[in-house]
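Of the protein chains in this complex, one is absent; all others appear in place.
Lettered A and B in written order, each chain numbered from 1.
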Amino acid sequence: MNQSTQDLFEQALDRREVKGRSLYVDAWHRLRRNKAALTGMALLLIIVLLVIIGPMLNPWDHEIPDWDHYSTPPSLDTGHLMGTDALGRDLFERVMVGGRVSLLVGLIATLVSLLIGVTYGAVAGYLGGRIDNIMMRAVDAIYALPFMFFVILLMVVFGRNIFLIFVAIGAVNWLDMARIVRGQTLSLKNKDFIEAARASGASERSIVLRHIIPNLLGVVVVYVSLTIPQVILVESFLSFLGLGVQEPLTSWGALVNEGAQELETAPWSLLFPALFLAITLFAFNFIGDGLRDALDPRDR
Amino acid sequence: MVSSLLKIDDLRVHFEIKTGARWFKPETEIVRAVDGISFSLKAAETLGIVGESGCGKSTLARAILGLVRPTGGRIVWMGESLHDLTEDQMRGKRKELQMIFQDPLGSLDPRMTVGQIVGEPLKNFFPSMSRLQIRERVAGMLKMVGLLPEQINRYPHEFSGGQCQRIGIARALIVNPRLVVCDEPVSALDVSIQAQIINLLKDLQKKLRLSLIFIAHDLSVVRHVSDRVLIMYLGKIMELADRDTIYHHPRHPYTRALIQSVPIPDPEAERLRTRTTLGGELPSPANPPSGCVFRTRCPHAIDACAKQVPALEAVSNEDEENSGRHQVACIRQQELNN
Partner (left out) sequence: MALLEVRDLVVAFDTPEGEVHAVNGLSFDLEPGQTLGVVGESGSGKTQTAMAMMGLLAENGRASGSVRFRGQELLGMSTQELSRIRGSSISMIFQDPISSLNPYMTIGDQLIEVLTHHRNLKRKAARQRAEEMLHQVQISDPAQRMRQFPHELSGGMCQRVMIAMGLLCQPDILIADEPTTALDVTVQSQINLLMDELSEQSSTAIMLITHDLGVIAGLCNQVLVMYAGELMEFADIDPLFSSPAHPYTEGLLKSVPRLDQIDSGILSAIPGNPPDLLSLPVGCPFRARCSYAFDQCSAHPSLRETEPDRWTRCHLDTLPKPTENKAD
């Protein structure tokens, strides 16, 4: 091809190039038609905004009690929108701050498990054979450890702190992720386009990074959206047992625990944190299901 | 003799497959996917390889490209034995040896645009190439295989099967390979599209002086592209000859059966045709018959066929010019053809 035709070509390219619709764009279009998932996303957005902005607008502090109001029901007059707890702390403020902790735990622990799980699973699945065998037996071994015992041990040895909760939950959750990713990788590995990439001179590293992981993304995204609520729940459970976040900091699980103890005298202190927790979990699950349908329409 | 581009000598690819496990000791059996294949290929020549599923033709293709490690024998590429190469050196050789796959859509990464797919070999083999250079080459290549360059940002699922196969061809040809192995490139396509792709491959081969290895499961497609045809059965060569010889003077009973089993799109010819079909099914390559592997289905099998593995021998009583080029592996080929 000589220079002038090439120029013409380039010009034609610039002018007429058609933007393709990637599978993700397609999935997004499908997701937008899913009412449950849309509702879930809207609810989640509201909760996240509320949790971030709420405490800024609220005059009360989550640690300092309102000495005039102990265990008062929600009321506009007192300014405690959700009432106060037995120590006179503003429940609205505490639910918001607790929400920050719960969502953060969910997010960070999931990210930790994502990072370890995807890498571990993809490597095990792609390399296969003996290495795969050893790696997966290691996963089985960790699975066999009693999780609660492990967490309690950590708490006893290192004392209670949020960071440890991230570690503990992440350390267990990546196992599931690794298994799912490995299974998916095994089936991807035999796809023709992976072989085609090898034939095109791609190195093992670039096959994993450029071909395997991008194609895992769909499964991973779905799994993440279902892991976050699971992690939130685990954290709540730990807090409920008294192993979670430490006072005066709080989380939804810890608040539910406190509220449960005052159920008869102050039902609102159970109602509000439980409501937020439930809505968040529902939202995530709706989104997860919606994503699954959107990314893999054949499985419906 | 003209020096050959590719020479394959007694190539064997055996797989060990797990059939079960007793405690910790796995029970395995050996599958002889490719079992002693020898042939050579000249520059700009097209070799058709025909065989049914499980005959090892795809494994052979992958072994030539180094995607599967041979367990024995030699592959000599332009005088250099590929067997001794490390994984990295082999990767470099793939610039000269490319492949086109059977499943047009399945062989393209669904998350990549056409531009990324076709440009990937360039990225791998010429890391110094600029993005613009790659784009130019890709656009030119797309045009060459009959696609519109402005489709460069589209994704594979937005194309039809035939177009996807064109993308696969563009990806294989963009690094100017000398040999392209086509593994059933048209069997997944519609009839009217098959012809387009075959014509395109023939055209490109002439233009770029490519050598092709064209694998198929039936004889009719191979006939239109090949100079020579190799018939495989259970990992072994049954017959190897020039294209016209295979079709007009087949010597191996299996080749004849293959030719007879292709239905002809002409009712009159179909009515006249003697419909002798092979009985039985392909034996398992893990447990091939003794002696001649074809004997269990061969209408002419005798006791001797079970005892002796027939060697691939040149047919002697043919015209001079063809001597040595027609090889058959059948102990009865002389008596059956006289």
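The rule is short, and it goes like this: a contact is a pair of C-beta atoms (placed from the backbone, for glycine too) under 8 Å apart; a residue touches a chain by one contact, two chains touch by 3 or more.
Please read these numbers as outputs of a predicted model, since none were measured by experiment.
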Displayed chains contacting the withheld chain: A, B
Of B:A43, B:I259, B:A301 or B:A314, the one touching the omitted chain in the full complex: B:I259
Sole contact to the chain not displayed, among B:D88, B:E268 or B:D303: B:E268
Of B:L219, B:C305 or B:C330, the one touching the omitted chain in the full complex: B:L219
Omitted-chain contact residue, chosen from B:I198, B:I213, B:L234 or B:C292: B:I198
Missing-partner contacts on subunit B, residue numbers: 52-53, 160-163, 190-196, 198-199, 202, 217-221, 223-224, 247, 257-270, 275, 277-279, 281-282, 297
In subunit A, positions touching the absent partner: 29-30, 33
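Please note the rule applied: only the chains that are shown with their structure count from here on.
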Inter-chain centre distance, subunit A versus subunit B - centres from mean C-alpha coordinates, in Å: 48
In the complex with subunit B, residue positions of subunit A that touch it: 1, 6, 9-10, 12-13, 16-23, 191-193, 195-203, 206, 210-211, 214-215, 217
Complex contact set, residues of subunit B against subunit A: 62, 65, 67, 91-92, 94-95, 98-99, 101-103, 106-114, 120-121, 124-125, 135-136, 139-140, 143, 149-155, 157-158, 168, 171-172, 175
